[in-house]
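The structure is given below, and queries will be raised subsequently.
What you see is the complex with one protein chain gone and the rest in place.
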Amino acid sequence: MDFIPQYLFNGLVVGSSYALIAVGLTAIFGLMQIANFAHGQFYMLGAFMAYWFTRVIGLNFWPAAAASVFAVMLLGILLERTLFRLLRGASLSSSVLATIALSIFLENLALHVWGPRPQKIPSPFEPGGIEALGIFTTPDRLLMLGITAAVVVCLHGALHYTTTGKAVRATFQQREAAALVGIDIDKLYTLTFAIGAGLAALAGVILGMIFVVQPSMGGVATLKAFIVVTLGGISSFAGGIFGGLLLGIAESFGTIIAPSFKDAVGFVLVLMILLYKPDGLFGKWS
Amino acid sequence: MVVMIGPRRSAGIRWAMLPLAAILLILPCLVGIDYYLHVAIVCLVFVILAVSLDLLVGYCGLLSLGHTAFFAFGAYAAALLYLHLGAPLWITLFASGVFAALIAWLLGLLVLGVRGHRFVITTIIFAEIGRLIAYNWTDVTHGQVGLPGIRPPVLSILGVLEIDFASRAAYYYLALAITTVCVAAMWRIAHSPIGWRMVALRENERLTEASGIDTRGIATIAFVLSAFFAGVAGSLYAHYTGFVSPDLFYFTYTTTMLIMVFLGGKGTIVGPVVGAVLFTILPEALRVAADFRLMIFSAMLLVLVVFAPEGLAGLFNRFTGRSRKLTMRPGDA
Partner (left out) sequence: MLEIDSIAVSFGGVRALRGVSFSAMAKDITSVVGPNGAGKTTLFNIITGFQCPEAGRVTFDGRPVTGWRPNRIAVAGLVRTFQKTEVFGGLTVARAVEIGTICGRPFPLWRTLVLGETQRARDEAEREAAVVLARCGLSDRADQPCAALSYGEQRLLELALALAARPRMVLLDEPASGLNPTEARELGDLIGRVRDGGIGIVLIEHNMQLVMRVSDRIVVLHHGEKIAEGKPDAIQKDLRVIDAYLGGGIRA
């Protein structure tokens, strides 16, 4: 029983990264009605950019992290202005397939540039653990939690207290009406996309520092993000955050059964949700 | 054997079919190098896979992205039946198909009640689960190592003539026969009232339901049928390569099938066939750029989906001044 807090904590750390990625996904889907199956690649690229800035360029962690997030946000803006603009109003099939193609492209690009071997981002902290309240952890894991908490607070504040934030919420609910009221949809989409990409990149930078960086992490992240969104509902940010944390914790406890069971946990949860709360023909209209 | 009905294009297609059939039949003689026969056989397997996927994606409008799982389950079924019971191809073909169909039916109970991104992600997850099972259930599947030693059949006619299908040319003809039967069957289904219902489902699900058509039922039929043929393809593949492994569950296989469907033109039967042929030849032609293959292919898929979603069939129809989807008269290939 002693180990429960530890597993809980570990789960929260990983879950935080899921939450950050899922929030961006939710924003893009809710706002632009595009299921972005390439979203996890922002996570991967954030990590690789951090690796590149630290190991190759030689920056310290903090400026490298900032530069990485910024670079990925730029990429996000570029993609939004080109591909995603074309995908607006497209059928779900089109956006799913196009973004899957994009995802494969980006993953193989990374594979080509950086190779398949896992890399490591140097940590800015002194090696060694911290022990508190019976939980053993490291500073970088605490950083992950702290950053996520800060992001959640900022996000809540921005969405509820700034004009842009309110515009986002309005557009979320009623796109045509929002356009009529004079909200600049294009700028809003670009901004939201950039922030979504940036959050995923941030998660990538920190988690890449805690664990490893490799090209395949993007695809996995996308899968996890969609699992979160399927569990928690794709129409609310809160759902994305809580869903992400929940998945992280569930996976953490899943490793008690077997280490390889970690990934299967998410799958099992999705199947269970479909059994007990399916979105059917009638579910849509009831 | 493939019945073409309908006044409009049948004449032209009928004439094109004859030389095509002739070429296909004498291919082993035309092609000197054994390797190209190998490519042809793999191509035939993918023809079945692409057409079966098109039933779901093109006709029903269901984006089932775990399709390779049915292929892989079929391959494993064939492997296990052969290695443990000595079942020859003739039996495993059907058994694999039925096994894959059964799994599809069970999965369908779960997944065919939802649409949209939930459906997509669940089918993707399903293939991943298949891979995890194949990887971890080492007692049965030998995990990562896979199951080798699945041999092609030996046909004994009246105890006098013996054909050993281990020869590539012989297996080519076998694959050609099986593929033709499968594609013809799927063609007939797609052009029957069952196919009409699938198209209706794709065009407007709510209206289809209101028109007295059991949408859940037709989706299930399509799901099960496409899985059946994917399973058959799995058996065909297993007996040819002689080896199955969890790799067969990888998403790259589904991506390949998707490209074939979109390249040739979804919602037709001819389209995926053409797409499969082209897309099997293309990677061979691009051997030089082997490293960049996936990048090029994914870029291709992206361009196709965004700019030419109707594929080659659509472009062809645009040039001949007619839009395929819109006419949709029965009898069009």
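Each chain gets a letter, A and B, in the order it is written, and its residues are counted from 1.
Heads up, the rule we're going with is that a residue touches a chain if its C-beta (ideal position, glycine included) is under 8 Å from a C-beta of that chain, and two chains touch if they have at least 3 such contacts.
Keep in mind the model is a prediction, meaning the values are calculated, not measured.
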Quiz item: Looking at B:Thr215, B:Ser245, B:Ser298 or B:Asn317, which makes contact with the chain not pictured?
Solution: B:Thr215
Self-check item: Of B:Cys60, B:Ile189 or B:Leu248, the residue in touch with the unshown chain
Solution: B:Ile189
Exercise. Go through chain B and note every residue touching the omitted chain.
Key: 3, 5, 185, 188-189, 191-194, 196-197, 199-200, 203-204, 206-215, 221, 225, 323, 325-330
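Convention: only the chains that are shown with their structure count from here on.
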Quiz item: Between chain A and chain B, what's the gap in Å when you average each chain's C-alpha atoms?
Solution: 34
Quiz item: For the complex, which residues does chain B have touching chain A?
Solution: 57, 61, 63, 65, 110-111, 113-118, 120-122, 124-125, 128-129, 132, 136, 205-206, 209, 215-216, 251, 255, 258, 262, 291-292, 294-295, 297-299, 301-302, 305-306, 309
Quiz prompt | chain A - residues contacting chain B, complex | solution = 29, 35, 83, 86-87, 92-94, 96-98, 100-105, 108-109, 112, 219, 223, 226-227, 229-230, 234, 260, 263-264, 266-267, 270-271, 274-275, 278-281, 283
